[in-house]
Each structure stands twice: as C-alpha cells, then as structure tokens.
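Right, one structure below, let's go through it.
Rather than the whole complex, this shows some of its chains in their spots.
The chains carry the letters A and B, assigned in the order they are written, with residues numbered from 1 in each.
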Amino acid sequence: MRVNNSMKLSFPSKSQNEAFARIVVAAFASQLDPSIEELADVKTAVSEAVTNAIIHAYENTIGPVEIEARLLNHETVEIIVKDFGKGIEDIEKAREPLYTSKPELERSGMGFTIMENFMDSLEVESTLGRGTTVKMVKTFKSIKNRE
Amino acid sequence: MNISFSLQKNWLIIKLSGELDHHNTNYIRKKIDNKISQEYIKHIVFNLKNLTFTDSSGVGMILGRYKKIKKRGGITGVVNLNPQVKRVFEISGLFKVIKYFNSIKEAIDYFEEV
C-alpha cells in the first residue's frame, strides 16, 4: 500500500461548505483519473458525511470539520471526515437505513446507507461529547480495467 | 440552485437545476410549499433534467413534499434523472412511493387519465 498523495482540509461547519468539500475531494480524487460515475459516487459520500457533521455533530453551532484524503497505489482513495461534535450514542442503530434522529428536519435517514453503497467500505468511530470520524475507501475499478 | 414552476390543469411541474444539497433544501422547500399551498394543485412532478447532483438531503425534501401531496390524494412524480440523481433515489428506495416517468409526455398522459 503506497501513499502517492495526501491532503488535509478543514473548514467551519457552515452549510455553504458542503459544496466546497465535494469539489475539493473530487478534484483530489480525480488525480487518479476515475470514471465520471466513480467520481460522482465519491462526491455523494463526502456530501453525506460533511452534512452529518454540520447538522448532527454541531447542530446549530459552528465547529471545525476536517477531511483527510489519501491516494493509495494507483487506484484507491481513502477519505476521512472528522468532527469534534456531540458524537453518536448507538452507531449500529445510526447506520440502519431510514433511521434518523432529526425527522423534524425532513432527514431521510439514508446518509450512512448511501456512504456504504457508494464507497467500498465505511468505518464509523464516535465518542459521545467528543466527536465522530467516518472513514471511507473506494477503489476505482475503471482504472484497473484500463491497465 | 434554481427553481421554476409551470402549471398544467391541476398538476404542477417543478423544475430544479444545479446541485440540491442540505445547504439549499430549506430555500427550495419554502418555494415549493408556498406554491402547493394553493389548493387547486393536486399532483406534482419534479423535472430534474438540469439537476446535476443530489444526496439524501434532496431525498428528504422530495419525500416531505410527497407526504403533503399524498394527504390531498395527489401523486408525486419525477422525470429526467441524471445517473447520479437516479442512483441516489434508487438506493434511498424513493421509487417505492414516487412515480418515475420516462418523459414529460408520459407524465401528461398519466395525469390526463387519473
């Protein structure tokens, strides 16, 4: 596993940064030259993770959101989205499709399900009152096929 | 993010363009709810030809409108989905409750009948 490039980004939990985070991670991952669909998958997963930090971790306050990304070998991207917000009590329940703690905000409860489906793997770590870290990995199969 | 409306008899076409995420769902939600508060609107169809991105926040917004429309016995549909939007809707199970039309024409024919 060779790390060929890496980056770290941080920004305040303002909703205008959801689009910004998508652009940054997509620009970084596009160095591997994935397909349009694969890049769209990454953007979607990042959008979900960043939105969760903004809505759930910090609720109506402003705190830092951090994204780390690494390009592994020549076809894999690893993305970590981290917040220092309220944390998740029951991760298993949180990851269930349709579960949301904020139905009043019309949340669909599908964020984690989308991250899981659009990426190859998803790991969630959380400590109550300390924050949450989401780690996602995706191997761009279109690259392997091209070689 | 842009929104525009057009009315055909008792059903409303809602055209969205740009990227629909949590940042702009509030604005879009208000615009739509303001429009559908007019009682003669029964059904709604989202024309998403120019929607280049959405995520589960967009799904939540559409489901919210679906619930309002369902209360008055109306149907909610979507048409012209780009591949990313379609995948998000599929994985979210949105098509279990929202009608997927292949074209505006198909939607028109459908609503002419119901």
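Going forward, a contact is a pair of C-beta atoms (placed from the backbone, for glycine too) under 8 Å apart; a residue touches a chain by one contact, two chains touch by 3 or more.
This structure is a prediction, so every number in the text was calculated from the model and none was measured.
Each kind of chain appears once in the view, while the complete assembly in this file is A x2, B x2.
The rule is short, and it goes like this: only the chains that are shown with their structure count from here on.
Centre-to-centre, using mean CA coordinates, chain A is 26 Å away from chain B.
On the chain B side of its complex with chain A, the touching residues are 19, 21-23, 25, 29, 53, 55-57, 59-61, 63-64, 83-84, 87-88, 91-93.
On the side of chain A, the complex with chain B involves touching residues 15-16, 18-19, 22, 37, 40-41, 43-44, 47-48, 51, 54-55, 97, 105-111, 113-114, 117-118.
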